[in-house]
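Showing just some of the chains, left in place.
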Amino acid sequence: MTQTHYETNDRFERGQRALAEIDGAGGQKVIDALADIAPDFARYLLEFPFGDIYSRPGLDLRSREIATIAALTALGNAAPQLKVHIAAGLNVGLGREEIVETIMQMAVYAGFPAALNGLFAAKEVFAAHPA
Amino acid sequence: MTQTHYETNDRFERGQRALAEIDGAGGQKVIDALADIAPDFARYLLEFPFGDIYSRPGLDLRSREIATIAALTALGNAAPQLKVHIAAGLNVGLGREEIVETIMQMAVYAGFPAALNGLFAAKEVFAAHPA
Amino acid sequence: MTQTHYETNDRFERGQRALAEIDGAGGQKVIDALADIAPDFARYLLEFPFGDIYSRPGLDLRSREIATIAALTALGNAAPQLKVHIAAGLNVGLGREEIVETIMQMAVYAGFPAALNGLFAAKEVFAAHPA
Amino acid sequence: MTQTHYETNDRFERGQRALAEIDGAGGQKVIDALADIAPDFARYLLEFPFGDIYSRPGLDLRSREIATIAALTALGNAAPQLKVHIAAGLNVGLGREEIVETIMQMAVYAGFPAALNGLFAAKEVFAAHPA
């Protein structure tokens, strides 16, 4: 029972650690921005995506960021989150070329405009990050 | 100039080789089904996605299939192609667990219904493939 | 005032005439299928899309069907309506080649899976229509 | 016949009244902005969504705004209209908490980025409205 209790704490804390490792300052800014409108949503964001999903074994973080960059490029309706995850890709060790290849490939599955907008998002994020 | 010529041939042939390696029989069935409605589109499909994109260095095929499975799960409107690429993931060496993790993660970016439908597609593809 | 009255009638009647001209039997089947679940929606469908929009001068019906086939192929989540409008394209004088070209072009704007699914829808509709 | 005539007038006038009640100044600004590009579209907007749909009995305006806020948050590609309808929700009596709950719930059906962008839209609208 104590274990379950600690697991509960782990879930939130694990989410905080995963968010810090993956999204760095960009993730914390999102959490802070939610404080006065939907603080519980900030908690869910730490607990489910980061505490539950990104913390699972079975897929390494580099592959997880490829999946997220691909999906957000293809959906094309979440530009701020795409930028956060392009930066997150760099944080977890993806090379710029791997990120560009992932985005370019989305031309095949979601069309050239989606890929173009993803590439311009990458250009902006890369420019703000020391090589 | 001859080189350019061979590159031209390479583009189509490279696409055929890549399609065979990645999608196997599932890809060829798509090509065949286009023969009487849009044969040029079959050629474009070999040339651009497979001859150009999947044949690029800079991202390995396992990562490319993670990106495609993620995007098609998130878009949620191309079930036949998602199944072809779940099988393609297995063909290029992804484990079932990696595919399931990729799809599950899409709950975060495209919602639980998209992830559920992706998981049921995987269940169907896995059942048809010897472990 | 009488004029306005006739215009009111025109709106519904104009919609019926436009639906018959454009969608033929396929359109009437949709209207009939709504009778026991949402009869008012059948009326709106006649009045707004067909009585208002398709009846406007300023764009010929062939161009209107190209626009609709393009949009429904790109959205990729309304297969039954796409088929109705591929048939409608034939009804208003589009050639099979023009329809196939319109759908193929969507690979550029919505990805290859959307275009593939559109082409297979066209194949099915063409097979059911005498050349 | 006169009745039909009045109904015709009602349709446009009913739309104007519904727009004023629901969207307030935000709705009128949209109508005005259409004047020089597509004045007929301004009329359709009053007649169909507001004169026909929002004026129907069978679902109260608070529920209608919950439906609209949910859909626009989930689609994630119509930020200006989402903001107009978050303000409309307040106009027809939804509490801020109800609006926030509706948007948060969209994380389940359209993913966390869609919900986040909806919450930040609400934050902006709430800040511009006296509590």
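Should a chain be cited, it is by its letter among A, B, C and D, assigned in written order, with residues numbered from 1 in that chain.
FYI, a residue touches a chain if its C-beta (ideal position, glycine included) is under 8 Å from a C-beta of that chain, and two chains touch if they have at least 3 such contacts.
The model shown is predicted, which means the values in this text are computed figures rather than measured ones.
Participant: With 4 copies in place, how many does the full complex contain?
Facilitator: Every protein chain is the same sequence, and there are 6 of them overall.
The rule is short, and it goes like this: only the chains that are shown with their structure count from here on.
Participant: Relative to chain C, which chain has the most distant C-alpha mean position?
Facilitator: A
Participant: Between chain A and chain C, what distance separates the C-alpha centroids? Give it in angstrom.
Facilitator: Those two chain centres are 40 Å apart.
Participant: Where the centres are mean C-alpha positions, what is the separation of chain B from chain C, in Å?
Facilitator: Centre-to-centre distance between chain B and chain C: 32 Å.
Participant: For chain C, what residues touch not just one other chain but two or more?
Facilitator: As it turns out, chain C has residues touching two or more other chains at 107, 111-114.
Participant: Which part of chain B faces chain D closely enough to touch in the complex?
Facilitator: 74, 106-114
Participant: Residue numbers of chain B touching chain C in their complex, please.
Facilitator: 30, 33-34, 36-38, 40-41, 44-45, 49, 72, 75-78, 80-81
Participant: Touching residues of chain D toward chain C in the complex: what are they?
Facilitator: Residues in contact with chain C: 1-2, 4-5, 7-9, 40, 44, 48, 52, 56.
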